[in-house]
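Note that one protein chain is taken out, while the other chains of the complex remain in position.
Naming follows writing order (A and B), and every chain is counted from residue 1.
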Amino acid sequence: MTRKVRLLVAALCALVSAPAIAVVIMHIPAFGRHPLPYGDAINHLAGAQRHVTNMVSAVNFDYRAFDTLGEELMLVAAVTGTLVLLRGRRGESLSDRAAQAGNRPVCERSEAVTLACRFFLPLITTFGIYVILHAQLTPGGGFQGGAIVASGTLLIYLGESYRLWRRLVRSRVLDMLEAAGALVLVLCGLGPMARGGAFLQNVLPLGQTGALLSGGLILVENAAVALAVTAGFILLLLEFLEETRATCEGKDP
Amino acid sequence: MIAPATDVLAPLPVAVPLLVGALLLLVGKVLPGRVPDALAIVAALAVVAIDARLAAHTTRGPLVYWMGHWQPHGEVTLGIGLVIDEAEAILAAFMALLFAASFIFAWGYFEDIRAFFHVLMLIFLAAMQGFCLTHDLFNLFVWFEVMSVTAFALTAYRLEADPLEGALNFTVTNTIGSFLILGGIALAYSLAGLLDFGALARSLAQHADDPVAVGAFCMIAAGLLIKGAAIPFHFWLADAHAVAPSPVSVIFSGAMVPLALFGLGKVYWDVFETVPPVQLLMRTLILGLGVTTAIVGGVACLRQRHLKRLLAFSTISHGGILLIGLALPGPVSLAGVLAYFIGHGLVKGALFMVAGILLATAGGIDELWLRGRGRASWPAGVAMAVAGLLLGGAPLGLMDSGSRLIGAAAAMRGEDWILIAVVLGTACTGGAVLRGAGRIFLGLGEIAGEEARGPSEVESEKPDRPLWLMMLPVTVLLLIAIGAGLFHADETILGAAARFLAWDRIASIEPVGPATAAAVPASSHPFVPWLTLGLAIFIAAHELGHAWLPRSWSRASRRVLSGPVFTAIDRTHDGAVGDYVVWILIGLALFSVSSAAALHAG
Partner (left out) sequence: MSFVPWATVAWLFAVGIYGVITSRHYVHLIGCLTVIQSATYITLLSVGYRFGSVAPIFHSRPPSTPAVDPVLQALVLTDIVVGATVTALLLALTLQVHKKRGTVNPERLRPMRQ
């Protein structure tokens, strides 16, 4: 179909579906004023049952931890798929050396940029680790904190040089960290079964509400997720950045 | 009651592949040679054993397992539950078996990237197990997403250009499908406030005429039908499956696409059956889509010369027949769906392996280019012919049980006309495969000027695996497909189906009592399998025997086959992702109109 035909057909479909969509919108329970039994139950129970104050983390790492397991493995699968796509072309043996920039001019980084990056990198990393560690207390968790830390490492590339980025960020180590994160999460599920509990049952001591070490298994799962997310995202950044370089074989992108 | 020892097995079909996959990811690089292959095969076989044991132990009651030991708190289900029925356990066992066969077939296939293929496939296996066994709506979505992401990654595994474009089409269309499912879940949650199937069903029964419930079903159904490649959502399948590596295509056509359709059935029976307009939609819209898919898929199948694309369209057509079975109520049609699911998966898996053998030994996949070149690997030809006969409706084996049961269910409701679609779809796909077998392995069916229309890219896969190793899983799959009928499969499956329908919805929130199985129905039209088979052989013979037909006949048939309908079918499958998305919109509009009508009628 040509562009015009597509738009015409799409407009027709929108027209035909509009009454049904309008009816559904009119009958959706009133925004902000309808009962939320599941949410209320968790809000009232989780604090007493698991000694945590962040209900979202309680849902993610305890009540619905099975979802998180699937989500984590999906992240691992996606990162693996991206690695196959990007590394497979270049060959894995090259992945520990920094490739050249081809015939693209290499800019000198200005001192202001370098200074700003050096200033912010420890701040961002600390903040990211703070978010990870306080998963069960305040908003945050493994996913959020992991993303922060991973993005923070980009400042190494931005402020210093590509060579230093490659020297500090080692893909072999990251591969292992990501796999370790996934493995620990699966073991968090199987471990309680060895003690006679259910899969992913929170059998560790729960600690005191509001303390850094509270929540039992939630802490371990959170750490596993943080590890896998950080490593996974840094791997993605690594591979995509490597794509901007020319390789020994093949043409420039 | 279920013995406590079996309780422990419930989360293992998901946990074991994930564990082995994570281990392989960690140490895969240092493991020597074929150890990852062996580990993967062992893991898949372990899952088969676990599922088989679960199936054996759930004949007297379903196994309800709450993850994290979160029992329901009054009316509110706090955690995620698994409800394992005999039917679901059987399906899960079959899928794991298909994975094991695929791993054996892929032995030595992927050399360079360390164990990544096995990691992705094991996560894929775990996701399918989770999808099959879960009893929570969002958890179903999560495993659906994991299946999708691993499928996207596996499709692009061969790094030539064509797989990448096929993977792009696949990814974009299926991602839109997941968004639709998510929207549907949000709508269902807004009404019910809970996510467990049983709790949702109970809540939706009180909102029986609410348009939001119908809207939720439509969105979830549309998303699942995109993955299940029903018309008009099927366009991505031919592109993606045809270009994925053969071991991966085995899983796609054998398990992933039928599982998405079964997922639609699961969501319907476990959640939405209590909503009358949705019941009406299933009997009319879904049935209609199934009939259309069976016929159009079959016809399009005949037009293909790329062998894997031909098989992909055949999957679409058989998926339509599955959809017909799902749309008919009652345990007989569900039993038919289960038998057809397994039978089709076995046969289609074997066929994709044959295609892989041809790619490895003869170095091509275009049917016309391969004419006569398959003689060296004649065992594959025998397998292909047998598979073609089974696909074409031969009256033995699981596929025949399945279509017989679905036909009986249709006849019991007086809707015998449905059988026409089943006959047409089956005959066309069987005929196409038989034609391919005859052409490739016997050298029949020469078409003048075929070299001029050669394939755009000559394809091949790793050529140095021994033929017997590749034929081993093919033989096993076909033997199971034929031989399962000898072991009272019909009664077992009927019993499983009756128990599933009686128990699965309420098992997480209420205790269940005994369920009576339906009797094996007598075949309503015993001549149907022979009619289908005869039609399939006729189609194959007609296409292969062009040289011996009178001139006028072949010219007339050629003019019919280049008529407007057939060229339209060819032209719509043009590979542009924008077109595919427009067809999804057309499908959504169809759903909107039908649900408005269903609400009005109720």
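Criterion: contacts are C-beta pairs under 8 Å (C-beta built on N, C-alpha and C of every residue); 3 or more make two chains touch, one makes a residue touch a chain.
These numbers were taken from a predicted model, which means no experiment stands behind them.
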Listed residues B:Ala201, B:Ala242 or B:Val347, member touching the removed chain: B:Ala242
Omitted-chain contact residue, chosen from A:Asp67, A:Glu160, A:Glu178 or A:Glu221: A:Asp67
Touching the absent chain when the full complex is considered, from B:Asp7, B:Glu165 or B:Asp416: B:Glu165
Where the unshown chain meets subunit B, residue by residue: 138, 142, 145, 149, 152-153, 156, 159-169, 171-172, 175-176, 178-179, 182-183, 185-187, 189-190, 195, 238-239, 242-243, 305-306, 309, 455-456, 574-578, 581-582, 585
Subunit A residues that touch the omitted chain in the full complex: 3, 6-7, 10, 14, 21, 25-26, 28, 30-33, 36, 38-39, 42-44, 47-48, 53-56, 58-60, 64, 67-68, 71, 74-75, 77-79, 81-82, 85-86, 89, 137-139, 141, 143, 210, 236, 239-240, 243, 250-251, 253
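Basically, only the chains that are shown with their structure count from here on.
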Chain centre separation in whole Å, for subunit B relative to subunit A (CA means): 31
Parts of subunit A lying in touch with subunit B, wherever the complex brings them together: 1, 3, 6, 9-10, 12-14, 16-17, 19-21, 23-24, 27-29, 34-39, 41-42, 45, 62-67, 69-71, 73-74, 76-78, 80-85, 87-89, 92, 175-176, 178-180, 182-183, 186-187, 189-190, 193, 197-202
Interface residues, subunit B side, partner subunit A - complex: 8, 10-11, 15, 18-19, 21-23, 25-26, 29, 65-70, 73, 75-80, 112-114, 116, 119-120, 123, 126-127, 130, 138-139, 142-143, 145-146, 149-150, 152-154, 156-157, 159, 187, 190-191, 193-195, 210-212, 215, 576, 578-579, 582, 585-586, 588-589, 592-593, 595-596, 599
